[in-house]
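A single protein chain has been removed from this complex, and every other one stays in its place.
Read from first to last, the chains carry the letters A, B and C; within each, the first residue is number 1.
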Amino acid sequence: MLRFGVIGAGRIGKIHAENLANRVPGAEVAAIADVNLEMAQETAARLRIPAVYADYHQILADPNIDAVAICSSTDTHAHIVVEAAQAGKHIFCEKPIDHDLAKIDAALEAVKKAGVKLQIGFNRRFDPNFAHVRELVSQGKVGDLHLLRITSRDPAPPPVSYVKVSGGMFLDMTIHDFDMARFLSGSEVEEVFVAAGVLVDPGIGEAGDVDTAIITLKFANGAIGTIDNSRKAVYGYDQRVEVFGSGGMAAAANNTPHNDVYVDAEGVHAAKPLYFFLERYMESFIAEMKAFVAAVQNDTTPPVGGMDGRIPVVIGMAAKKSYLENRPVKLSEIG
Amino acid sequence: MLRFGVIGAGRIGKIHAENLANRVPGAEVAAIADVNLEMAQETAARLRIPAVYADYHQILADPNIDAVAICSSTDTHAHIVVEAAQAGKHIFCEKPIDHDLAKIDAALEAVKKAGVKLQIGFNRRFDPNFAHVRELVSQGKVGDLHLLRITSRDPAPPPVSYVKVSGGMFLDMTIHDFDMARFLSGSEVEEVFVAAGVLVDPGIGEAGDVDTAIITLKFANGAIGTIDNSRKAVYGYDQRVEVFGSGGMAAAANNTPHNDVYVDAEGVHAAKPLYFFLERYMESFIAEMKAFVAAVQNDTTPPVGGMDGRIPVVIGMAAKKSYLENRPVKLSEIG
Amino acid sequence: MLRFGVIGAGRIGKIHAENLANRVPGAEVAAIADVNLEMAQETAARLRIPAVYADYHQILADPNIDAVAICSSTDTHAHIVVEAAQAGKHIFCEKPIDHDLAKIDAALEAVKKAGVKLQIGFNRRFDPNFAHVRELVSQGKVGDLHLLRITSRDPAPPPVSYVKVSGGMFLDMTIHDFDMARFLSGSEVEEVFVAAGVLVDPGIGEAGDVDTAIITLKFANGAIGTIDNSRKAVYGYDQRVEVFGSGGMAAAANNTPHNDVYVDAEGVHAAKPLYFFLERYMESFIAEMKAFVAAVQNDTTPPVGGMDGRIPVVIGMAAKKSYLENRPVKLSEIG
Partner (left out) sequence: MLRFGVIGAGRIGKIHAENLANRVPGAEVAAIADVNLEMAQETAARLRIPAVYADYHQILADPNIDAVAICSSTDTHAHIVVEAAQAGKHIFCEKPIDHDLAKIDAALEAVKKAGVKLQIGFNRRFDPNFAHVRELVSQGKVGDLHLLRITSRDPAPPPVSYVKVSGGMFLDMTIHDFDMARFLSGSEVEEVFVAAGVLVDPGIGEAGDVDTAIITLKFANGAIGTIDNSRKAVYGYDQRVEVFGSGGMAAAANNTPHNDVYVDAEGVHAAKPLYFFLERYMESFIAEMKAFVAAVQNDTTPPVGGMDGRIPVVIGMAAKKSYLENRPVKLSEIG
């Protein structure tokens, strides 16, 4: 049994706690911590978690705890990674590690020094649709990769107050797509060009961010990619990918709450996509935890490592620079 | 908390135990029993179920247990329903209650007398695809029902040894489709005609059963239905329904492990259906238990009651008679 | 150049005339005849057909005409087939040849005696969807055939006045599905059972016919089939088939005017099927004529011969008898 301490009892903390408690064989939740103690207590009671703390240092101090799931606010991730590594805990950390490359590097250094496992929460790699597309690429079914397309549209924009602290759309939302681009292509992004605008909510523009974008990626292997983002698709969460190469094409469609069609005098009607990430990625949240537990138990490398957490932040920074300067930006310009 | 005793720790018993333990809020598993004690112990250990018995009577004798999930072999269902009712336990019973109408009637009488809740395990009603088709019918979107079509094909036939004790395909496999026909149409079957044969496995024929059938149903509301069954679809579990009426048509397609297409010089390729009922109906097994728990907690009528368990057995008997006599058989001929 | 005389300038006559004139290489229309001379003249003018007659005998008398397309009313088909055969013309005859088996047999006898080619207008065999399903069956991709399903629903019922002279739904509408069943299965129907009713239009019932049916077919090769018919699908012409066997399944979906989806807050919306046979079977009307012209030019057997015209009439008669007597009827009972 891998004994977890869950740090942070917000939306994503609750999901990981419940999955670790009930759906990930070989794992159990020994403690949960949140500065909002009441929130942590409520989850602890529901999931019969024995220990609840306001201060996560109590988790780090508990010698019976093997691993932590860091689900606190983004600005605390890097620091807790360092402390957890020093305490000898294996670490599952939600994305992004940080928006500051120096802090990321310090965190990765601490992990390396401590010799603990680190996995970053890019859960979409574990989605059955995307994992299967990756498998087709890996098997050579797509041949040499020529084109990659990602559509990633949220059902509704976050509050402007959140936008202000989010690091901007590219680091908050598109970061998942940058990870997906690396994952599907098996290659590194070298250059980024962004066309973007404020088409959904003027308040987002006033906060200095964009809400709609098309991003061109040039990969080291010669392939070219495009990501389209919107903060608001009225029909729900739109999460599709397509890879195209010398051998063929593979594409993932959206998931829906049911597979029915209703046909009347107006036409054929089917369900719109699942509403948002909680619905769409339920399975992948479980699968990523199973993979992390397996990596710790078998002493293997976790499937989404520290550099997988760092590189999408670099791409996000290049994207922002490209947008501001209206020119293609090489990743080597960032660091 | 509704405290359950699970009777039977075979394939379906394990599923219900795990769902009650981990996925049905408001329920917990207090005990599990199986004549194969070791099998019960293994499940109890995995799910941390405190009590394990070889004899289910110990569950019935425990005053702290509120409800039982009867997952033992079919020939024991009716008898355990009677005993559980007499012990004052609410009852979730796997289908079919029995193959003998007299025993079914005795069981239903005992339930009625005891005033306990009874729900039959026709889980497909809780499948999101089928539930949504039913909803469209209920909302009047299909108008007056004219035609109903059910395709129900298994990925592989059961062993001939099982076929011999199963009651035959109509009572073992098609019984789910008879329930679905009643559920979707909101009407009762009045007459059945069966064309059937042994096209999959001659051993099934030697055991006195069929493995392939087309069944015509006439409903009280004037609608007509057709069910097609096969014991072996090489591409997996094929579970589709269609309703057609004066207002339109609604149809449920199969579920697949992913929603990708791969396109090469040969054509477009997509995933075949999920392999069998464990994969396909995972969600509906959880949903039916949630509904049962809610019915007990709120003291309402469970959504699949005793007569819903009895009537499909009658239809199955009429189907067998129709096949043997090659003529349409009215349900009123059966009882 | 195969020189055609088109007999009958109604709806289907116009289609064949236009296809022969413009879309079937190697064919031309030398004359058109209709008792309604004005109607024939209008078509002749549009298509630049040189000769127009009120009396089709003038076509039969023209030694420069090689073949006739019989598109007149059903009650005249058998008689004209005989006359055309005697005149040495190759014959394309719309379905059905007749509703009377003796008349059909006389017509087939005349054709045989004259040694001319005869093709019956079961155009659906030439539809790309159905032809491809047949090809999969022929190639063994479906393995041994176990189940066959045909859905055939019209967008709107014919006028009751037409119903009265149509021979009934089974001979007028389902006859195409009986042909499709034989075509797809490559086997002969031996027994029929019909469940039917009047659910669309009470006037059809008053005229002694039905408008909704489910028909069970038993084939000589052991397979079982089901056809569902409705005279009114509010969403348009519903024409689907499915074959299932030991090797897999093949299914044809409907055709639509475009392949778009529109997704809004309500769901995904796509086009309903093409409205009726003129839209859906445009290609197959051309392809059947090309096949007929090729058979004449190459002196080969036309792909839909005289017995292919006779047998579906027998099945239709058995279907009617089954409905009236509520029992399975063997084709051997009919003749």
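A few points about this structure:
The working rule: a contact is a pair of C-beta atoms (placed from the backbone, for glycine too) under 8 Å apart; a residue touches a chain by one contact, two chains touch by 3 or more.
This is a predicted model, so every value here is computed, not measured.
Only one of A:193, A:237, A:277 or A:292 touches the absent chain when the whole complex is considered: A:193. Residue in contact with the omitted chain (choice from C:50, C:88, C:128 or C:335): C:128.
Of the listed residues A:128, A:155 or A:247, the one in contact with the hidden chain in the full complex is A:247.
In the complete complex, the hidden chain is touched by one of A:233, A:268, A:313 or A:331, namely A:233. Seen from subunit C, the chain kept out of the figure touches residues 22-23, 25, 128-129, 131-133, 136, 141, 247-255, 257-265, 271. Subunit B meets the missing chain through residues 234-235, 263-272. In the full complex, subunit A contacts the hidden chain through residues 143-144, 146-147, 149, 151, 153, 191, 193, 195-197, 199-200, 212-214, 216, 218, 222-226, 228, 230, 232-235, 238, 244, 246-249, 326-328.
The rule we apply is simple: only the chains that are shown with their structure count from here on.
Among the residues of subunit A, those touching two or more other chains are numbered 263-265, 271.
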